[in-house]
Every structure is written in structure tokens, then in C-alpha cells.
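Apart from one protein chain that is not included, each protein chain of the complex appears where it belongs.
Each chain gets a letter, A and B, in the order it is written, and its residues are counted from 1.
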Amino acid sequence: MSNSNEKITLFSNMQMWYHKHVIHFMMIFIFTGLPILSHSFSWIAYLIGVPISVFYSTAEPTYVGIEICRALHRITAMLWIALSIPFTFSMIFKKWHLAFRKRKDESWKTYVTEELADMKTMYIDFSYPKRAGKYNFGQIAAGLAVIVFGLIMIISGLFLWFRVSLDSTTVSIMRLLHDIGFTVFVIFLIIHIYLAIHPVNKAGYNAMFRDGKDDLEHAKKKHPGMFVK
Amino acid sequence: MKLTRRNFMKTSVAGLAGAAVFTGSPLKTEAREITSADFGVENKTYLTCRMCAQNCPMVAYTRDGRLVRLDANPNTPYPSICGRGRAATAALYDPQRIKTPLIRTGKRGSGEFRSASWNEALDLIGNKMLQLREEGEPHSVAYFPRFNSASLLDDTIFNLYGTDNLFSYGDTCFGSTNQLGLGSVFGGGGEEPRQGNSSVMGDYENAKLAVLIGRNPVGGLVAFPWGGMFGRGRKNGMKTVLVDPKKSLGVGETDTEWLPVIPGGDVAFLVGLAGELFKNKYYDEEFLKEYTNADMLINAETLQPVYLQEGDDENDPDYQVYDTATNSAVMKSEAESPALYGEYNVDGVKAKTALQMLIDSCNAFPIEKAAEKSGISVEQIQKLAKDLNDTRPACFLERGYRATRYYNSLHEKQLISVINGLLGVYGRKGGLIYGRYAYLYSPFDYSDSNEISVNMWYKENVEGFELCDPYNMRRTFPLAVETEEPYKLRMAFLNGQNPVGGSVGGHKMAKALEKMEMVAAISPFWNESLLYADVILPDTTFLERSEPLFGQYKATFPVITVHDQVIDPMFETRNGYWIMLAIAKRIFSDDEYYSYFGDFEAGGVKYIVDYQLENLELDEADAAIFSRRKLIEDGVWCGVPAPVKPMNKPTPSGKLEVYSLFMAKWHEELLNQGRENDAKYFDPLFSCPPTYYQTLKEKLDNDEFVPITGFSPLSSFTGAQTRNNILLRNVGAKLNYSAVFINTDRGNALGLKSGDLIEIFNIEEPSLVVKAEVQLSETVEPHTLFSFYGVGNGLYRKLADKLSVASPIGFNPNHIGNLNFMPVEASAPSQDFIVKIRRAK
Partner (left out) sequence: MSYDKMAVCYDTQSCIKCFACVISCSTENRMRLQRDYNYTVEKSMVEEQPHLNYLRVEVNEKGKFPNVSQIAAFKHCQHCDNPKCMEICPALAISKKETGAVVINQERCVGCQACKDVCPYDVPVFSKDTGKTYKCTMCHDRLTAGMQTACAVACPSVAIFSGKQEEVISEARKRAEHYSKVFNKEYFVYGADKVNDTVGTLSYMTIAPVENRDDYLLPADPSSGVAGGREITKVIGTAAIIGTAAAVAGHAVYSAVKLSGKDEHKENENE
């Protein structure tokens, strides 16, 4: 079949820019957060701390490393929040219905069963789905999780930043939420990164990182639900 | 899959996550290594503590010339210093210490002073004293010593200068009340039987039951040795019963019964208790027969002994008893079996045995009445009587220390001593044991040719002061200043004493100071009395000076301690000896000065110590184990425990006087003078004379309370060494120790809650208002407004700038109390008035 070369835009410039920065932020968050999470990762703090503590006569490398991790974690948090504000604004005006395709007359059971079937089709059979929209069911669920747990991380993180002025129980609960959120994020990232670089997603990968576009014909096959009125 | 950057990242992340989770951390946990050599660099000095006035043996550690630690001297059987002693480092380094001599610039009481040189300040004082001496009135100088750093020398200087007007703090504490209350029962020799504070103590270690009445052995000082003895007693399983308007910490928590007594209702409780002891024969008949005057025949009308033959150098005293063997009244020395009970007719005189008199007086006072007047239930009194019986003689009623609270405190102490006699605990293991101490003499001269002192004149001439202790009284000062009798007092010299804060009626003390031509003061710290001074000289704390040997300890064995200087004097302070000599140089002629003080000036403290050791009187057993070298090496020497015996001093009858002849004599004397009201307080029998406040008002209003104080273990007197001490406040603030405590229900009824600010005033002095924080507590008896002694600044808010660690508010009842005097013995009824409270605006 002939290559029509007509493109549709899957991701706006804003989305691509934000996504690239978020990748860097997440790497820093994980790297700098692990030493404070558990002493199993104190070697990370140690590695960072050793060169810096050369400038202090009596400081312990681990201590210096954790202080630096803390500072970087907080700076990154500020940057992430700063970038998320314009991003959130832009997202509010998007066409969410392109993703969420439950028809008004169908039951939840039908919707979920068919969407799950579509996911199997895509990822197990490696063929085209019947009704999935811009995002399949799993991607919608993951996206919602990122939004919810992202907010949880930000709010609990801010509480933890100012923990010296708060009572112990509140701080302990915030830490618990931050831990849970972190776990969810890591699980999400493993799956997300894997599927992002999976051959089945080559077009999506190119769209996100190159020009934001995909061939219209391909998109119609891949995301039929996007084109249903 | 292509090996993209993302692939690599993914693999790495998963790989690292996995790896790190499974491997342990390669780093070690570590704490700083400390070697024992660190402790070898400290220097050790022996001294005695002065955070209160008990001189507990201490050892100080310095490191690089700085005081880093204070511990108890371990070379005694009870190494004990309390939290206050340990916090002395904060007193030493307190930046609010008085650093230079000060001369007043503002009005008296304003607290405005300027720094001056030592010479300028000393000249002011010296010139004034010289002027008074030249005018022939050296006796117009009133001297107030207490925590003073020139012991033995200071009294001497004032005496040789020409004044015997030494106004001591004693009437606030034990003065007359404890001395006579105890002495009236177990003697003291002479016309006025006085027992000292070290005379008798509970044998806590062997006791099974201790009744703590008006005493808190933890906060209430004497860490060495009473604190140590008390603690060991608890370790050995001693039970405690607390008779107190406030349930204090430290006397037991899960095993202590609290008998919440109405302030001043202790006598009613004691009468009720004695009644129960008599009713159930819970007393020791054998002990009474052998050691007491229970068998003495007493004239039932006059309350005097039917016949008493006083003792002399040759003979013991003797008295008439009723011999049941011959059915006749004979002298005890001739009797075969003297009766303990019964009423007899002796030559037409209706007579009873002393014990019978006591029993009958209790019967006139039913236990229900005792319960009502004391606030302690019938069941509790009955249970205590039984428990005392079950444990005797290993039990006692604590003799207390500070006695003078209400008009009836003297009678209270007497009844306590009588009941201890009934229980037969004197000189018994686990009961009350006598103390003894080493006598140390002063090398200095003494002149007895001075004008009569104000206190002695009052004793000899003023009604109401007949039984005062002229050497332990200061509240005559405002009286003397006002009446100018026997002569005008013109100058006050305060040496480590705070009469305004420490004596009840302090506001009158302040007024009297204002009338002085000059007020000079020596003190390392600020207090309310200093606000009225004209010249202030800063002396050192006890850590920055040496002192002579000290021996006035409250133990059953003699103790002598050494006191060496630990730190060089800080700021521009000087030790008391230097100050006193500097003044002496200005008020004596050269000849006088060198004749009196030349040797001391040359030899210093060592001169005194040498004299003390040369003239040390020890009995054989102690002398055998005394060694000067060991005293210096150990910092302390302890002698042999006293043999346990039932009496330590002579009495008129030669026995323990459960029926006090001293009291009987004064009772009669006062009745003869038509002083019935006063006679009530000198009853040899069981009765309930009222407190002053009970005569003022029969029932308190809703917002009225009786102000009670007690020591917190984190504060001592009104001195700033504890009041302005941040180490102590760190802990005390958590206990809210600067608040006043009232009963929860009473507080609720007034619409108050814990943390509210209230105003307090004496209903007889409504213009003097004190602010404090109130705390509602279930551990306070409803009539009571309790405050820890010496914590806040009270009425003298000007101190807030000078003592910024101390609570700026807080209540000291002394500030606003009445200048009343105990009937006849003239000590200070410090809790015997009524205060009203209201929410602060």
C-alpha cells in the first residue's frame, strides 16, 4: 500500500518538552531519594559525599552526601512544580475524549472487557486493536495513577520539607505516603520505559521524541477509537 | 531491540534496583570512639555544696580551668547531692551574676545602680560604720548573715565592732517552733529545752512505715544524709504515709497513702490518731513505763506535777507516782510498780497519772470531730493507727524540718513527739535515732560588752516574745525600726540574706529597709532585698573560695568536711574574707585590726583550719579513727555512729516527757497572766488550738485559699543560684514549677482552667497583688493554694530584667504575708493567712 505520508499530531510541543524534562527529574528524584529512604543505598550518598567532603575537615562523607541529595531533591521538586504549572494549564484544554472511549449506551462490564481484550491483542498477539482510542485501557489507568500519585508525592514531599515544624505522627504518615508513591512510580516506570522502547511502540516512540507526529494511515489502524465520532 | 540510550537506562535501573536491594550496604555504622584517657585529664577538688544551706560533701571536676562536673563525695556512707547541687555550674557561669560593686542611682526599690570600684564602694560602707561608731551607736547596725562566704569571721567583726544585732533567718524555718516543740518532749537542758535540727532523725533504712507529716524528704533538702537514707529505706521496702495538703512527688507513688490534711488541721489529725492509739492500746506500755514520765502523778486542776524533785549534779530528778504495790503515792525511786492509769486522791488533791490525763484529753475529742477538722477520714485515721501498731517500733512520725507555718505548729510538733513516745520509737531500730556532730571552735575573739541586742531586749521586755530564740529571729527588725525601741536602728548590712523574700511580711521588711540611713549588701546574685540596697558588693560563689572545716551535719555520726577553692573568682568578685577584712580595716583602728585579725590576715583559711583541728573535741571511739591526712585526702571524715539510746538531752523529770512539764509550766504561767488565748498553744494535753486564719474566718469564701509552700527538688531558697538557673528551669518548667496549684473542682467552680493567669492578694493587704499562672490539680487539698518556694519573682517585678531565667511572675507568700508572730515564741507563721484569687485582667 502506498505511503500517504499524511501526518497527524499525536503529541504537542509542550507535551514533548515537559516529558523530556520529567525524565531527567525522575532520574534525579530516584537517585537522590534512595539514600534517605533506606541505608541500603547509603553508598550513593557516600559516592557523592566523598569528593565534596574533601573541602571539610571533619565531615563524614555519608552525612555530606545525604545533605547534597536532600538539596538536589528539593531543588528538583521546585523545578518540577514550576514546569508542571504551565503543563497542567495546557492539558486542561485537550481533547480527553480521544482517549476515553466508553460509549454512553454500553455497560462498564462490556467496556472493560473489550478494552482489556484490545490490550491482549496489542501486547500479546502484536496486532491491531479493535476500539482502543489514543490510549489503551492500561495507559489510561497508568496516566491517572501518575497524576494522583504525582500529587501525593508533591504534597507529602512539601510536608516533609517542613517537617521540623510538624508533629511526629503527621510526618510519619507523610513519609508512608511518600514511600508508597515512590513504589508505585518505580513500578510504573519499569513498565512504561519497557513498553516505550518495545518494537510494538516504534511509532509512538518516534512521535514522542522526534516530531510528535505519526502517519495518519498508521494511526487509524493503531488507534481506531480516535477516529470514531 | 536496538541498543538505544533508553534501553541502557532501563536495564541499568532495573539492574541497579535489583542489585542494591539484594546486596547489603558496604558501609559500616559507627559511633565516635572515646578512650578512657579522656577522663584522666580532669582535676578533682573537694568542697561542700551551697545551693541550699546543707553543705553536702561534694567533689568538683575541672578541665582546662573550667568546672565540668559536680559529684557527691564518695567517701561517706551516703554519697548524696541532689539536682540543685549538680546544677551549680549554671550558677557559677550565670552571666547575670553581679560582676562589680554597685552604687545606687535611682530610688530605693527601683533597681537602678551604677558600677563602681571596690575602693569607692568599701569607703562608703566603712565611712558610715565608722561614723556610727564614733557617735557611740555601733549597735544601730543591723547585720543579716546567711549564705555567707566569710564564716566565723563576719559575726566576729560585727561583734567586735560593737553590735550584737545579728538578725538570723531562723524564725522562718525551725526557729523556736521546732526547737521547743521537740525539746518540750525529749529535752534540751536549761529553762528552754531546745532541740537542734540535727538532733533526731528517722531511721529510714530500717523503718517499715514512715508518716511524713509536713515534710517532703526529697525536695526538702538535706540530701546528705537524709535523702540517701530515705532512698535506701524505700529500697528496703519502707512504706510511707503522707499527711500534707499537697501530694508531693517522690515519697512514693503506687504504695503511698495520702491523707490530705486541711492547712493547720494537722493537730486535729494528731489528736484523732492518738485517740485511736489509746482506744485500741496500740502503744508500747513497757516503753512508757521504762523511759517516759507516763506514770507521773499530775494535779488534775493545775496540770502541774503533784511533786517534782529537780535533779542536780549529784542526783537524778525524781517525782511522785502511785505505787500499786502499796496503794500509796511515793517517789518513783521508791516505787515497786508505778501505775500508768487511774485517778487518785493524794492529800486531798485530785490527781491522775500523766498517761491518764492524756487519754482523757483525747476522749474529749471524738474521732469524727478529728476527721472533720483535719479533712482526713475516720477510716484513714483508724487504718493508720493500726498500721503503726503493726509496724512499731520500726515506724515513726517524721519530725519535719521547717516547722513554722501556723500558730498551732508548736503544739503540732509537741504532739508528734508525744505520739512517737507512745509508739516507743525513740532510740529503737527503724524508729527515731539521735544524731551527733563534731564540735569545731572558732579562733576569733568575742566581746560580751555590747549594748543589748534588739532581739534580746524583745525577749526580756516585750509580751509575746518570752520564748523567742534571740539568735534565730529577724522579723523583729521592722518592729524595732518602727517603734525605735530599744533604740534607733540606722544601718542594715545584708550578707547573703534576703529578708524581703525570705520572711513572711516581706513587704514590711522592705519598708523598714527604706528607713535606714544606709543599706549595704554582699551577694553574688540579685534578689528582692538588694533592690533596697545603697551599696552592693559582689562576693564569690562557694566554688570560687576556700572555707574552714565544717561539722554541722545531720547524721548519727560526726562528719567533718573540707572546702577548697575550685575556680578563680570570676569577673571582679572577691571572696567574703577579703571583703570583711577590707571593711575591718576601715572601721577599726590599726591596733585593733592587727590584734584581732593580724593572724588571720597572715594565715588565711589555713589559720582557722589549724585552730579547728587543734581544738577538735572527739570522744574515744571517734578519736581512734580520726586522721587529718585522711580528712584532706578524702575531703571528708565520718565518725562512728552514735549508740542508739532513748534520750539525748536532760528533761525536768529525767524521762521522755509524753506529758511535757515545760508546756505545763508555761500553760499555767500564761493563764496566771490572764493570757488565755496564748495558753491554748501551750497545752500539755491533746487539744486543737486554732490557726490564726481560723480565728479570722470560720469558713473561707469561694475564692479564698490558704497559701502553702514546699520545696521543689529543683529550687531551694529565694536565692538566684537556683531561681535563675537554666539547667534547673529546663526541667522545672516541664513540671510547671512556677505556677500555683489549686484543687481541680475548686478551680472549675471559679471558672478557671490550667494555664490561666490569676491575681492573688492577702485579704488583709489587698493592695499588694501578685500575678501567677494557675494549675488545677487533683493532688491539692481544697483549702490550699500551693506554690513551690522561691521560684518566681513574685511581687518584685523589677527583678525580671536582672533575673531573666527566673519566671517573671509566680507567687512567694512571704512577700504579701502578715507580720504576725507565733504566740509567746515569736517565730514566723508563714502560711497562716488567707488569700483571695481572681482572674488577671
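Everything below uses one rule, namely that contacts are C-beta pairs under 8 Å (C-beta built on N, C-alpha and C of every residue); 3 or more make two chains touch, one makes a residue touch a chain.
These numbers come from a predicted model, not from an experiment.
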{"item": "Selected from B:94, B:323 or B:547 as touching the chain missing from the view", "value": "B:94"}
{"item": "Selected residue (touches chain absent from view) among A:23, A:191 or A:216", "value": "A:191"}
{"item": "Hidden partner chain, touching residue among B:780, B:806 or B:822", "value": "B:780"}
{"item": "Interface with the undisplayed chain - residues on subunit B", "value": "1, 14, 17-18, 21, 25, 27-32, 34-36, 38-39, 63-64, 66-72, 78-87, 89-90, 92-95, 217-219, 223-224, 227-228, 230-232, 234-235, 237, 239, 247, 249-251, 253-255, 258, 260, 713-714, 726-728, 730-731, 734-735, 743-745, 777-782"}
{"item": "Subunit A residues touching the omitted chain (full complex)", "value": "1, 3, 35-39, 41-42, 45, 58-60, 62-63, 66-67, 70, 123, 126, 163-164, 168-169, 171-173, 175-176, 179-180, 182-183, 186-187, 190-191, 194, 198-200, 202-203, 206, 215, 218"}
